[in-house]
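The complex is shown incomplete by one protein chain, all other protein chains being positioned as in the whole.
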C-alpha cells in the first residue's frame, strides 16, 4: 500500500500528518493537486493507494478525490462524502434521513420566497448559504429589516448557489461543540465561544476561543452517527446545545491545529493510524 | 398517492406533462419552488407523494428535491441523482466506476496546472467547466493560444467551481446522440448536429438541428447503464460516436420539446405512466 | 442638424421623446447601441448631429456617448457628465468643490477601514456603493451589527468598485425631492415617500409613492447648480430635506414616466425643445 496526502496550500496540520505517518514508518508523498493535470479514465496509477484528501479549497478536495478514485485509489474521505459535506443542504438531507436532530431548518431558494414570507418567519434566525467555510455569510438576523439587508446583498452575488438561503432557528447562540471523529471513534471535543459582542459566531477564524469539552454518550453517538450518515471516515462534527443537542455541520476536511491546542489530543496520530488500518481491511 | 411537479419557470414541457397526467386521471399540482419557504425537518407534508423535479435552475432542482425528500416525499429524480448529474466531474466518476466508456478526460484544478502542461496537452481538445447547461463555456481549443485564452478568462470568473477545467479528447465533432431514458427503457434517440462553421456545438439552444436516430443495442444498453450508474430514473443521456460510442453527459432534468419534434416520441406520456407506476412498487 | 436617440431597452420614456420630437417636425432616429460595433477614431458619421443618450445600462450610456463624441457628434448628456453622475463618489467630489451642501459623507475603501472604526461611526447611517441605480444596495444601518452584516456581504461581491462604502448621515428618512433640470431650468419637482415600514427607501422601483412638490427658490437654485457642477444639461437631482436642503444624487439619464404622472409636467416636450435649441447655439 502506498500513501499520499493531497493538498493545495500546505498548513501546519498537513506537516503534522506527514510527520505522524513518517513516525509510523510510512513514506508518504505530497501531491499538489492544483499544479497537475489529473487523468480520470486513462490511468491506474493509484491502485493500492490511500490518499488523504486535505486541500483547503472545497472543490480542489472534492475533484481531486474523484480523480484519485477514478485512478483506482482509496480517497479518505471519499469524493461522495466530501461532496455532501461541502453542501449544507445536502448534509442536512442525509442527517434528517437518519433521524438525526438538527435545528429547525427552512429553505428559501430565492429572495422572492423570503419576501413572500417576511411576516411569517420567526426572528431572530440564522441565515446562511449552502456553501462556505469559517462562518462566511452566516448571518444573525434579528428582524425583518436585517432579513431584507441580507436578501438584497445576497441577490447581488454572482454564484447562483450562494443565492439559496438556509433559514434556521437560533440554538446555543455563540457557542458550539466541535467533535473530531476518526473511523468509529470520537477522539474528543472542544467547545468554541464567540469572542465579543459584535461577533456572535464562534469560528476560530473569527476570533472565537476554544477549550476542551468532555462529551457525554449522547454527544459521542451523535457525532459518530452524523459522520456515518454522510459517509465521512474523518470528520469534524459541529453540535449545538439548546434543550437538546443538535447537529449543525459536518466538515469533511477538518482543520485541527486549534483543536490540538484546546484539547491536547494528537489528531494527526489518530488519522495516521487510521490510514494504515485501511490497508488491513 | 399524490402527484406534484416542482418548477421555477414553466416551459412547454411542463404543460405537456400536466396534460399527460390529467389524461391519466391524475390531478397533479404545480409547486413554484422558488416562491415558497420549504421546511426540511418540521413537516411530513409530502408523505405518500411523488414529486417530479422540473426546475430550470440546477440548484432549484437539487435543493427542492432535498426538501421534498426531507418532508417524506419521493423525488423523481432523487436529490442524489440530480446533484451527480449537475456536476460533470462527479458524473464521470460514477460512469468510470461502472466501467462505462467516456472520452479520454483530464482534470485541471487551476490554470497553473494547465500552464505547467501546456506543451504536453494534445490539441485540439474540449475544455469545459464542471457545471453548466446548453453548452455554456464548452470550448473547442485548437492549440496553446486558444488554451491560454480560455485559461485567462476562466480565472476571472467569480465562482470557484467554474475555475476547474475538464479537458477532453474531441470525439464526434459537432454531433451527438441524445437518448431519453425513463425507468428501464430507452424511449428513443435523436442525433444533433451543429448549425454552421462558427458553432461546432450541437446544442439546440446554440442553433443545432436534430433528427430521429434509431439506436442499436449497444447504444440502448449504454444509455440505460449510464442512467442507472448515477441513480437517474428519468434521464437524457448524451453519447458521442467515434470509433466507439462514448458517454458525454447525463441530464437529470431533460428538456424534451425538441426531442418530440425530432422523433415523434411522446416523452411526457411515458414519464406520466412511469410516475404512476411508482406508487405500485 | 440630425437628431438621434441612443438606447438599449426602449421604455415608455423614449417613446414619448420620439413623439415629442416628431411633433416638432424632427425625424429622429433610434440607435440600439448594444447591437452595433461603434467606431471611435475612423468615422465622422455623427458630425452635425445631436444624440440624446438614453440607455438603461449606465455603461451603455457612458460608452455610447464617448463613441458618438469621437465620431464628431454632440452627446446630451456628454460622456463626461455621464461618467461623473454614474459614480456617486465622483459626483460628491464635484458638488463639494462647488460648495453645494451634501449630507455628511465618509468613505471606507475596504471593510478593514470600517472594522477599525466600528465604534467611532455614528449610527444609524446610510451605507451605499459608488455605483448603482434604483436604490440597489443602499442600506439603512441601525448599529454595529447591521454594519457588520453589510460589510461581510459586500466583501463577497466580485466587482471591486462595489467593495467601496459611502457612509452617510441619515437625512429626511424615507423621503426625497426629485427635481428635473433641463438646460438652465427646473421643470418641476416631485416628492417621493417610501411605501411601508419594511422599506425606508423612496425609490419608485421599490414601491415608493410620489406627488407634486412646489420648489422654493433655494431648491430651484440647488438643483440647477448641482446639474451644472457635474456638467449635466438634462438631470434628475435628488434633494433631501432635514434642517436644510442637501443634494443626494444627480442622475444623468433620468427616467420621467413617474414624474409626469405625479406632476403633470411633460418632460419629453421640454427635452425635445432643448435638443432643437442646441443647433442654434
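Note that the chains are named A, B and C in the order they appear, and that numbering of residues resets to 1 at the start of each chain.
As a convention for this text, contacts are C-beta pairs under 8 Å (C-beta built on N, C-alpha and C of every residue); 3 or more make two chains touch, one makes a residue touch a chain.
Keep in mind it's a predicted model, so treat the numbers as computed, not measured.
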Residue of C:4, C:46, C:92 or C:213 touching the missing chain in the full complex: C:92
Absent-chain contact - pick from C:19, C:105 or C:195: C:105
Touch with the omitted chain, as defined above, among B:50, B:162 or B:210: B:162
Contact partner of the left-out chain, one of B:1, B:149 or B:205: B:149
Per the touch definition above, residue among C:3, C:46 or C:83 touching the missing chain: C:83
Where the unshown chain meets chain C, residue by residue: 8, 33-42, 57-60, 62-64, 66-67, 69-70, 79, 83, 87, 89-90, 92-93, 96-97, 102, 104-110, 112-114, 116-117, 120-121, 130, 158-161, 163-164, 167
Contact footprint on chain B, counting only the chain that is left out: 118, 136-137, 139-140, 142, 144-146, 148-150, 152-154, 156-158, 162, 198-199
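In this section, only the chains that are shown with their structure count from here on.
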Chains touching both chain B and chain C: A
For chain A placed onto chain C, the superposition rotation in degrees, Cα atoms, nearest 5: 180
Interface residue identity across copies chain A, chain B - same or different by half: same
Separation of chain A from chain C, taking each centre as the mean of its C-alpha atoms, in whole Å: 46
For chain A paired with chain B, centre-to-centre distance based on mean C-alpha positions, whole Å: 28
Shared interface positions of chain C, touching two or more other chains: 158
